[in-house]
Each structure stands twice: as C-alpha cells, then as structure tokens.
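Let's turn to chain A:
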Amino acid sequence: MDYQKYLRNENFPHIWCSGCGAGIALKAILRAIDDLGIEQDDVAMVSGIGCSSRTTGYVDFNTIHTTHGRPLTFATGLKMARPDMTVLVVTGDGDATAIGGNHLIHAARRNIDMTVILYNNNIYGMTGGQASPTTPLGDIGTTAPFGAVENTFDISGLVIAAGAAYVARCTAFHAKLLDDLIRKGIEKKGFSLIEVMAPCPTAYGKLNKKGSGAKMILDQKDAAVRIAKAEKMTAEELEEKIVIGVLVDRDIPEYIQSCDAAVAQAMNARNGSA
Partner candidate 1 sequence: MSFRYEIRLSGAGGQGLILIGKIIAEAAAIYEDKNATQSQSYGPEARGGASRSEVIISDSDIDYPKATNIDLLLAMTQEAADKYSNEIKPGGTIVMDSGFVHEAPEGDFKSHGFPITNIAEEQIGKKIVANLVALGIITELSGIISDDAVINAIRARVPKGTEEMNINAFRAGQNLIRSS
Partner candidate 2 sequence: MNPRTSMMQGNIAVAEGAIAAGCRFFAGYPITPSTEIAEHLARSLPLLGGRFMQMEDEIAAMGAVIGASLGGMKSMTATSGPGFSLKQENIGYASITETPVVIVNVMRGGPSTGIPTLPSQGDVMQARWGTHGDHPIIVLTPAGVREAFDMTVQAFNFSERFRVPVILLLDEIIGHVHEKVTLPDPEDLVVIDRKKPTVPPEEYLPFEIDETMVPAMANFGEGYRYHVTGLVHDQTGFPTMDEVKIEMMLNRLHGKLDKYADEIIQVEETGTEDAEIGIICYGSSARSARQAMRELRDEGIPVGMLRIKTMWPFPTDRIRAFADRVSHLVVPELNLGQIAHEVEHASCDRAEVVRVNRITGDPIHPEEIVQKIKECR
C-alpha cells in the first residue's frame, strides 16, 4: 500500500527515537484505514500530549493535537457534531490513565463510537522518563529513583470494567495482528480501545537496563501469550506475561444512537399526543 498518501511528509523526520514502538503503531493504523477504504476527509485523529500524541502531526487526516489528558473530551464533542466521521484517538499511558483517567473511564462507560489506540510504554518518555501509572513495581523512573512503589493500572482491564464495547491488546512486535485489532476496533460501533505495548528504549529502557529497542521488542514477543492460550493458563503462569488479542468484543448500545433513539421516542410521544 501507499503509506505516503496518508502522511504529511513535510513534517518528517518524526521526533520518535529509534526502537520506539510509535512508528510501528502508526503504520498499523494507516494499514487499517487503507484496508477499510475510509476516505481521509472522513477521518479525524485526536491526540493529547506526549510521544504517542505527536502522531496527529504526521498523518493527513483532520487532526487535533489537544491538551494533556483531554483528547477524549475533544473527540467526544467532535463525534457529537459529526457522527458520520471516523474518530480515532491516539494517546499514551500517562495521557490517558493519569491526567486523563476520568475521561477514559467515562468515555468507555458512555460507549461512544470512537477508536482509541493507546501506546503503553510504561513511562513519560517525552519529558525524560518520569514514572507513569504503568511503570512496574520496583522499576526506575526519574521521579521513582528508588523504584516505583505504586501499583500499576491494567489499562485494558480498567476500560473493560468501565463498559467499553471492544478492548484489545497487542505488542509492537505483533504488527500484523495489530492491523487486524485496529481494523476491528474501527468497525466496532461503540467505544474501542487497543492497548499497544510499545517499548521506550531511550527513557524506560535505559533507566531499567532493558537493552536496545530491538531487544525490548523481542522480549515483548517472548512475554506475549495469545488470549486463547491465556484462558487455559493459571494466574501464576500469566505473571510477567502480556496477554494479546481481542479481550472483549460485545454488542451493547452505542451512546449517540441511544441519544437519538431517546429523542425520537420523545418526539413521537409528543406528536402522538398532539
């Protein structure tokens, strides 16, 4: 496929470090859009602040690079104004689950139709390696110099519990699977989230002596377990593993459709009584 068609080439080179998972995720998003044959004019991509969120500057869609943690709020308003558009949100672990955590759970609860691609790199990469809500216990961040002591969020689990229609997880290694998961997420009517485990060799990797970006990606490959297999494993066996694949896919009422149905019912009742 022709990636150039979807890129704003004048804005390259991009800011991402070599070995970062962001570029892999970006290409997977473009393949999914291309595969679905959605016109670029009909796609909006909304992002927050952080490495992941720079994605909006590189893609030739209708793009909004918003404030830290808030992309879901902007995306919600945009989707309400233009329900016909395909709305994608690109965010990160800090953006979506720390400063933007409230928006994440409520967007999922509402089940508003949009697709979130969340790059989870276990750190605040852009600002140089501060601990995030997904920095593993004991791991080092510049603001956790003696090791992180806070429990981590299971982002996919959180969003499933909050009520999203579709939740999937993948790693940067499993690029072909990622195409598939994003495509399904876009096709799903409702709130979809694809959590992409994306290595950050520069900040998280360096602080925690995880080796090169390539090594980190291979380590993720080794840690990955497909959901079908994971369902047969014990909790102990799954420790340190990354369960990948479609975690939830359910048919539940979508927010805007529910709004429209409630209003149509009210108007019918009025017209009926008049």
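Brief remarks follow.
Note that in this section a contact is a pair of C-beta atoms (placed from the backbone, for glycine too) under 8 Å apart; a residue touches a chain by one contact, two chains touch by 3 or more; residues count from 1.
Here is how the candidates were picked: all candidates are chains of the complex that A comes from, given by their letters.
Given the structure is predicted, the values throughout are model-derived calculations rather than measurements.
The candidate from 1 or 2 that touches chain A somewhere in this complex is 2. Looking at the complex, you find that chain A touches candidate 2 at residues 8, 10-11, 40-42, 44, 46, 56-57, 60-67, 70, 72-82, 84-85, 102-103, 106, 259, 263, 266-267.
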